[in-house]
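Missing here is one protein chain; the remaining ones are kept as they sit in the complex.
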């Protein structure tokens, strides 16, 4: 499902590579925790999968498609099969919570009627019932994060990438979100989750990939944090 | 140092108050954890202290000054005595890490020479040595957060407000930052910190104020999380 | 569905980015008004040229010793001539009366000319003033003719001025069109710049280029059409002010602008406004945001 082959990424201004000759494979339906210190290259990994940044060298294969050599006009379609919770949320600032989530449905060509049925349901799931018509700046940090989570899975993607989806959430809400991700994973969706929350990792007991200074230092099937 | 007297804040669009008749006092030199579920009103509390939002009713006194009735032209000067780490960082997007931190010094009228001496030191303290000349979008989430922390305390404010300053940091870096805040607190600075991290709260054993749906439900001198 | 989404997006977009939209409309209004004014000036001078051209006469002055027979034969020849549109005869008294009337404010000149000193003449209007030379050649062997005077030459200075004004109007029109393009490109670039984060997010969520671009382009075109309507209103108001009553600033210089030319501006400006802004928006997004 996801395969990185000897991938190195050095940003123009950086003195050393953010990802250094990383080779890793993730199967369909897996649930993978990505952990590591701040600045170790976790978000860079996610960005490579989305073709948001291009690797300096190496091959990135997602969904049996080589992302590195993909034609520009194929990228939008490719991205529609991936849901992503970004570390900085990336909500559209002048759309309400409802519209932000509905946008992911509009993009794949769903009708307004479908959106009207599905979106409130999904927002309810992440605990935002009643706040559909708020703009992002009218929501608390954690609420914005939950809108981002809702948008990422509303169109049932094949792959769900989540970059610290519980960073702004209290433990109880975090567990709710984790349950949700787990449920989504059980329907066959591959989930890659970056996190700093040791409690969650230790509780879930899933595959853990640990990264440090751009190199994979641990890859454990039913791992714990640190 | 900080006193809220029967403060209620209802946002225009909200159906119920985000802070509901809150009365609380914080002494000079205290270290206070503010905890509570997502959307319970923690950031609203911080914003009230900074005069970023005005209370619907009640009195907010900071630094012996009544914030609610403060003249507009006094606000900039008032804010210079408060350092704040915002939940969404609020870095200036077209200034480098160095310039973002130096800005807080320029604002209080320090010379460039002082900035050249102090800023690299402070950035080194938060673990960003060598990344001074990166723009915010060229830093990882955790690195941006640490720039925000550096900016908040670089001008040695009387009060330090920190809204989830470790939300994007791994446990080790979080502990570094906590040590830093502790050290700052020992020099006499009042520290108010919002957090979801139970490990940190349990380790530090300081005053804990717990808030739920805008009401204070617990105020404990040497408390633990939840 | 997609189309409905896009249309909805345009309306909502116009409403939400009020600042941007107003900026664009004002920019377009200013440029299009100037453009319209110069095009109108160009057309107007053309019209005035036509009017003057239509008045041009060839004066065939007769010799002092002309005989009745010569005069009759010349008149017949002119009447038969296919180049001639109309013909009037002016005798010496009529010529002197006209001279007195025209030069009434130069009394010295009037007294210097005796009644009867001005020759009789045929005043010929040609179907096409340009065929003067042909007529002159055909009349060469007619006897009794003194001089043949073509007013075209007398009016050459006036026509030179008309030509200059037209050239100038054209220069201004082109300059304004270019300025409009620059200003609109700029406004749109600024709008695109302020939307760059939003566009980036849309693309990360999987929106196609078309999906991101279409509302933007249509929004620009809508602003263009609104701008052109406002510009047209401004031109219309300007016409009333500048030509209104005898005190209007332009009544002495230009003939009044016909309703027809005026209404021609509406589709012209709308087409230019919508076209320029639409195409500019498309190119700006294409190259500036690499949509």
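For reference, chains read A, B and C in written order, and residue numbers begin at 1 within each chain.
Keep this in mind: contacts are C-beta pairs under 8 Å (C-beta built on N, C-alpha and C of every residue); 3 or more make two chains touch, one makes a residue touch a chain.
For clarity, every value in this text was computed on a predicted model and none was experimentally measured.
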Remark   = In the full complex, the chain left out is in contact with B, C
Key: Full-complex contact with the absent chain, from C:44, C:189 or C:208   = C:189
Inquiry  = Counting contacts across the full complex, list the positions on chain B that touch the omitted chain.
reply    = 50, 52, 73, 76-80, 82, 84, 86, 90-94, 103-104, 106-109, 111-112, 151
Remark   = Interface residues of chain C toward the undisplayed chain are 19-20, 22-23, 26-27, 30-31, 34, 59, 61, 99, 105-109, 112-114, 117-119, 121, 146-147, 149, 153-154, 157, 160-161, 163-165, 167-168, 171, 179, 182-183, 186-187, 189-191, 193-194, 241-242, 249-253
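Simple rule for what comes next: only the chains that are shown with their structure count from here on.
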Note = Most central chain, judged by mean Cα position vs. mean of all protein Cα atoms, is A
Ask   = Most remote chain relative to chain B, going by C-alpha centroids?
value = C
Remark   = Per the C-alpha means, the centres of chain A and chain B lie apart by a whole-Å value of 28
Query = Hey, how far is the Cα centre of chain A from the one of chain C, in Å?
reply = 62
